[in-house]
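I'd like to ask some things about the structure below.
Every protein chain but one is kept in place in this view of the complex.
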Amino acid sequence: MSTATEPSTLKAWLLAEEPTSRRQARAASVYQGWLTMRGNTLTMIGLGILIFLILCAIFAPLLATENPFAQDLANRLKPPGWEGHIFGTDSLGRDIYSRLLYGARISIYIVLLVAAVAPLVGLMIGTIAGYVGGVTDTVLMRATDIFLAFPRLVLALAFVAALGAGIENAVLAIALTAWPPYARIARAETLTIRNSDFIAAVRLQGAGPIRIIVRHIWPLCISSLIVRVTLDMAGIILTAAGLGFLGLGAQPPSPEWGAMVAEGRKYILDYWWVATIPGLAIFSLSLAFNLIGDGLRDVLDPKGGE
Amino acid sequence: MTDTLLDVENLWVKFPTRSGVFDAVRGISFTLGRERLGIVGESGSGKSMTGRAILRLIRPPGKIEADRLVMTGTDVLKASEKQMRSLRGHHASMIMQDPKFSLNPVMTVGQQITEALMTHEKVSTRVARQKALEMLDAVAIRNPERVLDLYPHEVSGGMGQRIMIAMMLIPDPEILIADEPTSALDVSVQLQVLEIMNKLVSDRGMGLIFISHDLNLVSNFCDRIVIMYAGRIVEVCEAGRLHEAQHPYTRGLLNAVPNLQSPRDRLEVLKRDPAWREAPSVSARL
Partner (left out) sequence: MSAIEINDLNVWFGEGPDRNDAVKHVSFSVPEGESFGLVGESGSGKSTVLRAITGLVPTWQGGIHVQGRPLGRKRDKTFYKNVQMVFQDPYASLHPRMTVDQVLSEALQLHGFKEIDSRIETLLRDVGLGPGFRFRYPHQLSGGQRQRVAIARALAPEPKILLLDEPTSALDVSVQAEILNLLTDLRAERHLTYVMVSHDLGVVGHMCGQVAVMQHGEIVEELGVADMRQLKAEHDYTQHLLDSSLRSIR
């Protein structure tokens, strides 16, 4: 072990054997994670797709060729490539390409919001149930079972019916129906973690349950939750679409992808592109999340060190 | 010793990693006759990798390279996967550290032992059961009839390891590789298990490779001892002459153990010399 030499470049600083400050240690571990992820080609493809879709959403006004709401009933259901409509037109003659770009904003917004809310609720309920145990565990997990017993869409419908239609309420309803599986996973992880020596050691330092759950158990549960969330993304988009289809999510002229698929469903046999093209968009978004989730699992697994 | 069961020359085990190739074993040579050979080293010295490499049990991306790796006349490096399967078990068996992980939890002890026999020999279930009983008897299990119908979780660690020995010896192999066979066991059970293993191996004239971190223990149960450090052999000595060992690493390992009957205020601490890593591997070929 040689003494730490003054790191000359950023890379050397990040890869230093012996970091000299908290900031450097944190940056180094993030960088190491990035290196692991970069080694996984599929994950980088996923990340590429996601960044591309987000850029599309951000620059939609610049990229769109037409107004996504402009109807042109004379040119309805035209095939892709017809007179400047790259992806064709839908049943009201609107340009599918432009709608897709604006729709990316709504769909990504919904997905990210649900992905932020549902796992957090599940994480809290699951870790508390797992760590505290006893009556708390029983009550919380039975509540989880009750939520799990209903089909997801039906439960979401009930919530939206109570809260009123609209994207925000749809997100809330989906989040409320999506957390139980995360609570299950978090509880199972907690049960194995809570008996480990490092938890015993911090208990012997006099740490209370809240500190142990938040600072010691959460960081270890998050990796499996992230993986699970990325796998659930497609389901979330489809539930949002389902709500939209039933008139309870994104409201009709809005170019939300799920709603677009639902709309195109009527014409699928004769005019395949109306449903297929937004379907492909949903597919690529969920594929991107899946690939990223896979790579993140490698990065977040603490045993993946050396 | 005339007949050589295992002949290893310049064996390397390599693992490609993100930061270059990691050599777990770096060019070691040894032979095994009908004798008991101990391989001793600390964790990371490559001793277990050596044991696994002999049976070609290194998982990809790990790679085995050698100038010569011949077991009972078969070239292990060139053998097909089918030949390897018959080699493993029929010619050489391996006992791992913890019986809890090497016995199948959903099969009874009897099923596992008879299966071990029947994959290598065409015998009827009845004969196989009879042989299993004899084998359990040979590893000093009282009441073998009852033990045959037990599940692994119903037996103690010491008994589990004796069952493993029975299972590994029933196809009558010529070489037994024991990788830390007793580290998971209590001291008093440890000796009993080792004595049973020792007796069976010498009665059958088998070759034994005993891999362990415990130099003293190995010296009690082996004829020759190979001491490994950082993937190389640093010293080879006769078990009886262990106290005459020259290499500072061997001496350091011997002196680091607290001894009940010769108390010291401070234990001797091993000072690792970087030159040990680079010194060429000592050959343990006879």
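Order as written gives the chain letters A and B; numbering starts at 1 within each chain.
To be clear about the criterion, contacts are C-beta pairs under 8 Å (C-beta built on N, C-alpha and C of every residue); 3 or more make two chains touch, one makes a residue touch a chain.
Here the structure is a predicted model, which means the values were calculated and not measured.
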item	value
Omitted chain's touching partners, listed by label	A, B
Options B:Ser43, B:Ser80 or B:Gln246, residue touching the unrepresented chain	B:Ser43
Among A:Pro19, A:Pro68 or A:Gly103, the residue in touch with the chain that has been omitted	A:Pro19
Hidden partner chain, touching residue among B:Gln111, B:Asn198 or B:Asn220	B:Asn220
Absent chain, residues of chain B that touch it	42-43, 157, 186-191, 213-217, 219-220, 252-253, 256-261, 263-270
Where the unshown chain meets chain A, residue by residue	1, 3-4, 17-22, 24-25, 29, 196-198, 200-207, 215-216, 219-220, 302-303, 305-306
